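One chain of protein is taken out of this complex; the other chains stay put.
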Amino acid sequence: MKVSIYRYNPDTDREPTMKEYEVDTQGKDLMVLDILALVKEQDESLSYRRSCREGVCGSDGMNINGKNGLACITPLSEVAPGVKEGKKPLVLRPLPGLPVIRDLVVDMGVFYEQYEKVQPYLQNQSPAPAIERLQSPEERAKLDGLYECILCACCSTSCPSFWWNPEKFLGPAALLQSYRFLADSRDDATEERLSRLDDPFSLFRCRGIMNCVSVCPKGLNPTRAIGHIRSMLLERGV
Amino acid sequence: MNDKRPVNLDLTTIKFPVTAIASITHRITGVALFFALPVLLWMMDRSLASPESFADLKQLMTSPLVKLVVWAILALLLYHLVAGIRHLIMDNGVGETLEGGRRGATATFVITAVLILLAGGWIW
Amino acid sequence: MVTSVTSLGRNGLYDWLIQRVSAVVMGVYVIGLLGYLLAHPDLDYGTWAAFMGSLPMQIANTLLLFSVAAHTWVGLWTVTTDYLTRLALGGAATGVRLVAQALIGLLLLVYILWGLLMIWGGA
């Protein structure tokens, strides 16, 4: 089958180019990450990130035939009809909207800064008890669908509002994490957290287009989390 | 060094789900309506200024070209209206799942298409 | 917290609310007016002018006018701050954006005055 990969090495290239490779899958429905390993055997100079190879570390987010996803848990058969059979090329590009360091590796600095901006850690002013802080199963259930985020950036880099205003809009991933702490019964910094989101950009630049939801490899829903924060802001402001 | 780094943002290589198409169409129709505003204001003005101007406007409205323009503006308005209603519904937490979002976006296109056709029938 | 002097509500929540409330006003108006026009297929000037000249319609029209202006401002402000940025235009972005926003603002002002004259000028 044919694989077309975005190549750029700052040492030697002025502009990125798409490079074609021929890979023999022996008809197997391999994961995209396996294909990358096969290509790398042919061409050592190809760089990409990878670690757990099972979809939990979030290293290998990339744009696969137009859609962001994790290479390690995207089988060829799910990329697009005809790709596995070799009728259509597999096209791999770096995550959109972030500066490319090399090949499929992007500079995620902006993305991590957004994460840090929401103060992604539990805040509680009361003295800690000798055991755990009690939390009912119902309260804990509110964190489901939030804490599982792996920071792969598939969502944020599929979001046009992120593309246009990465410095001002926090992006779906950071906002999901913001809500993860707003929703935690053990956290008491709600007011402070909300007041930092109440401007026209940080949160409200979300237009509800749901690209984030449609690409999240963990099936999470940042759009809904943003909606919940908006409701909290509304309740607080009116 | 950092400034020289390329960015992969060639929109033609990126797939957009139906929800994104619904959203950008909402935006495009909104901007277009801003440019249609003087036309609507002018029509309102003519219709109210005097019986003569009212008649003139009515006369003008029989021209197929004008009908087309009015229909186009109506189409923009209908899409923006229906998509806007979907936004309000989603603000209440309905249709925020992946499936719900897709259904809502598809429904917006279908309903608008029907309404635009009806509007066409009404104008002609 | 990102601050912006050109946003209408100066705050995300208020911009958002303005957008929603004005949308509801316009939505109701448009549906109502379309209903009226459908109900009066052979509308003549007298009926039309009397209808639009009545006090409730004058108030409704005024409300509509301000809703349109507010809704448009918030919407187009968002559009300009999305596309007319440093990212897209480089260093000149702020200037270009301010000019665009000024033009939009000016046009909306003209529309409001024109509309107000139309609604209340005859009274």
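A few notes on this one:
Just so it is clear, A, B and C label the chains in written order, and each chain counts residues from 1 on its own.
In the analysis below, contacts are C-beta pairs under 8 Å (C-beta built on N, C-alpha and C of every residue); 3 or more make two chains touch, one makes a residue touch a chain.
In this section, contacts and distances are computed from a predicted model.
Of the candidates "Multisubunit sodium/proton antiporter, MrpB subunit", "Heme ABC transporter ATP-binding protein", "Peptide/nickel transport system permease protein" or "Succinate dehydrogenase flavoprotein subunit", the chain left out of this view carries the UniProt protein name "Succinate dehydrogenase flavoprotein subunit". Counted over the whole complex, the shown chains touched by the missing one are A. In the full complex, the hidden chain is touched by subunit A at residues 9-12, 40-41, 44-59, 73, 75, 101-103, 105, 107-108, 112, 116, 119-122, 124, 128, 130-137, 139-140, 143, 147-148, 150-151, 181, 184, 186-187.
Definition applied: only the chains that are shown with their structure count from here on.
The distance from the centre of subunit A to the centre of subunit B, each centre being the mean of the chain's C-alpha atoms, comes to 32 Å. In whole angstrom, the spacing between the mean C-alpha positions of subunit A and subunit C is 37.
In this assembly, the C-alpha centroid of subunit B lies 15 Å from the C-alpha centroid of subunit C. In subunit A, the residues that reach two or more other chains under the touch definition are 160, 163, 230. The multi-chain contact residues of subunit B, meaning those touching 2 or more other chains, are 27, 87, 91. Residues 1-4, 7, 9, 11-17, 78, 81-83, 85, 87-88 of subunit C are the ones that touch subunit A when the two sit in their complex.
Contact residues on subunit A toward subunit B in their complex (touch as defined above): 6, 8, 10, 15-16, 63, 65-67, 91, 93-101, 106-107, 158, 160, 163, 207-211, 213-214, 219, 221, 223-224, 227, 230-231. Listing the residues of subunit A that touch subunit C in their complex gives 160-161, 163-166, 168, 195-205, 230, 233-234, 237-238.
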